[in-house]
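As you look at this complex, bear in mind that one protein chain is not there, while each of the others sits in place.
As written, the chain order gives the labels A and B, with residue 1 at the start of each chain.
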Amino acid sequence: MTLDALIEALLFATSQPMSARKIAEAVSQKPPEVEDALNALQERLASSGSGTRLVRSGQTAELVTHPDAAEIVRAALKQELHGELSKPSLETLSILAYRGPMTRPELEQIRGVQSSLILRNLMLRGLVEHKEDARLGQPTYGVTVAFFKHIGLSGAEELPDYSELRGHSAVEQALQELVASHEHSA
Amino acid sequence: MTLDALIEALLFATSQPMSARKIAEAVSQKPPEVEDALNALQERLASSGSGTRLVRSGQTAELVTHPDAAEIVRAALKQELHGELSKPSLETLSILAYRGPMTRPELEQIRGVQSSLILRNLMLRGLVEHKEDARLGQPTYGVTVAFFKHIGLSGAEELPDYSELRGHSAVEQALQELVASHEHSA
Partner (left out) sequence: MPYSVRIEQFEGPLDLLLQLVESEKLEITSVSLLQVTEPFVRHVREHHGKIPPEELADFLIVAARLVYLKSKAILPTLTDPELEEGPDLETQLRMYKAFAQAAAKIAALANAGRSSYGRIYRAPKREAPVFTPPNGVTPNLLRELYHRAARRLEPLIALPKTSLEHAMTVEEKIGQLRDRVSTLMHSSFHRFLSESQNKHEMVISFLALLELIKLRIVRVEQDGHFSDITLTLTNAV
């Protein structure tokens, strides 16, 4: 059995998002091999006409249903449509999805407004989480697999205009100046 | 999306065996079409190197993991049940010990993070259980007597600084905010 099939079975059985580290432990393989296998799995599901797909956010992966099946699955699970996201929520989620993981000051630099409450709110809803890497002595935040499931994408790369916004020069400049002013005041 | 992919998504998400009749209802198709699609699904999974397969017995169909992955899958599930508790799990346990029984929104209000997976895991391990009283239409959770016994206590009251910490003012206020937001949104 190929490693990607083995990982597929593992994600299927545990029925929850799993970190690459945990997957690597479970299948007794090194992280680079797991990374390759996750890519292969994602590719195979997409090209073989599967009803499932792999969603990834940062180091976490989950096996989920294809968005084309959303209506039928929702009806079978007797679930209601997700509630609408408010404008500040969408704004925060977008910034974190395109540019995350980032620290709270970095997020606030872009939004121009104090964001601890909106972050808390989104964490309570499971759409945002602490990511492992800290920067400037601050925790970083990023969107979760649940966020991508909600909007029906398999990961950040599928976001509209991803590469353009990811490398937006104004963003780059502003964040660099933020780092500089931090160092200055430190 | 093909009918076999749609059925795959359906079986995947509901996570249980389904009769052909129920499948036909869910996808609004006639039994012969469903029969054909189930055959197609079975064949696709077998030929595309999937980690899952379709098992059919009599009139029911179920998605399961490939037998070649059985050993790894079993070990991973066992690990989840017997491995070390993560920091977030331990924190959840401590909050439920001091402040429980409480609803999931109450727990999340204190932790500031969505906690359904953690609760599920703690319940699977017999450390947390549903308690009898429901609040705000939600079930409540508390630690089990077996867990208290395991750490050498006969109940929550014997926890260090129990009465003082149970009524911690920050916790109290956070929970009041939750009630207020309920009333507000009602």
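Heads up, the rule we're going with is that a contact is a pair of C-beta atoms (placed from the backbone, for glycine too) under 8 Å apart; a residue touches a chain by one contact, two chains touch by 3 or more.
No experiment lies behind these values; they were computed from the predicted model shown.
Colleague: Just the residue numbers, please: which parts of subunit B touch the chain that's not shown?
Modeller: Residues touching the hidden chain, for subunit B, are 12-16, 81-82, 84-85, 90-91, 93-95, 97-99, 110-112, 120, 124-127, 144, 146-147, 150-153, 158-161, 165, 168, 170-171, 173-174, 177-178, 180-181, 184-185.
Colleague: Mind listing the subunit A residues that contact the chain we can't see here?
Modeller: Interface with the chain not displayed, on the subunit A side: 12, 14-17, 53, 55, 62-68, 70-71, 73-74, 77, 79, 81-82, 84-91, 93-95, 97-98, 109-114, 116-118, 120-121, 124, 148-153, 159-161, 165, 168, 170-171, 173-174, 177-178, 181.
Keep this in mind: only the chains that are shown with their structure count from here on.
Colleague: Calculate how many whole Å lie between the centre of subunit A and the centre of subunit B, each centre taken as the average of the chain's C-alpha atoms.
Modeller: Measuring from centre to centre gives 20 Å for this pair.
Colleague: Give the list of subunit B residues in touch with subunit A in this complex.
Modeller: So the residues of subunit B in touch with subunit A come to 1-2, 4-10, 12-15, 26-27, 44, 48-52, 63, 65-66, 68-69, 72-73, 75-77, 79-80, 108-109, 112-114, 116-117.
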